[in-house]
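Removed from the display is one protein chain of the complex; every other protein chain stays in position.
And now, subunit A:
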């Protein structure tokens, strides 16, 4: 009980520090995932056009996923040094797999009849992509983004080990000083952030699913 009280004490007394670390945490996770979306979705589109490309990219992203997070962070560190950029690149690597995988599956499984209908209406392939395929596979793509965000928030906690701050700083400080209140002051906001993002994106997904059903 004292630990929980101690945690709230930290939130009250040191709120600007906790807030700063939370913002750093959000910044790193969001930026990593954002880059993964910007690169991953176009890649998935390209993958639907070429089987060879699809297979080789899948092998590659699965390979990246097997590297332990601390090891990946150290590999990136050699090239980029201490700071946000190292963590962001690592989070980008981990976010690629769920985003590419889901986008690829979503785009490949769009109802053939709807695509035929689009072609029949004289749509160009660009129109077909932006007005039929992407909107229809949006819920599946979003599900991938949701997974990527939750993973990113989790992994960003070790960002402090490469000088990038984030909520992990409180967690590691808590461990170093056997201060459980401080540990929780980092861990609980990080967990809540992950849950919050999961439910917000999940709700968005549902909404899109519903509107798609209405349209169809």
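Quick note on the criterion: contacts are C-beta pairs under 8 Å (C-beta built on N, C-alpha and C of every residue); 3 or more make two chains touch, one makes a residue touch a chain; residues count from 1.
Note that contacts and distances are computed from a predicted model.
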item: Hidden chain of the complex, named as in its UniProt record, picked from "Glycine/betaine ABC transporter substrate-binding protein", "Xanthine dehydrogenase family protein subunit M", "Rod shape-determining protein MreD" or "histidine kinase"; value: "Glycine/betaine ABC transporter substrate-binding protein"
item: From A:131, A:177 or A:211, residue that would touch the chain that is not displayed; value: A:177
item: Option from A:83, A:135 or A:154 whose C-beta touches the chain left out; value: A:83
item: Those residues of subunit A which, in the complete complex, touch the missing chain; value: 23-24, 26-27, 30-31, 34, 74, 77-78, 81-84, 160-161, 163, 168-169, 172-173, 175-179
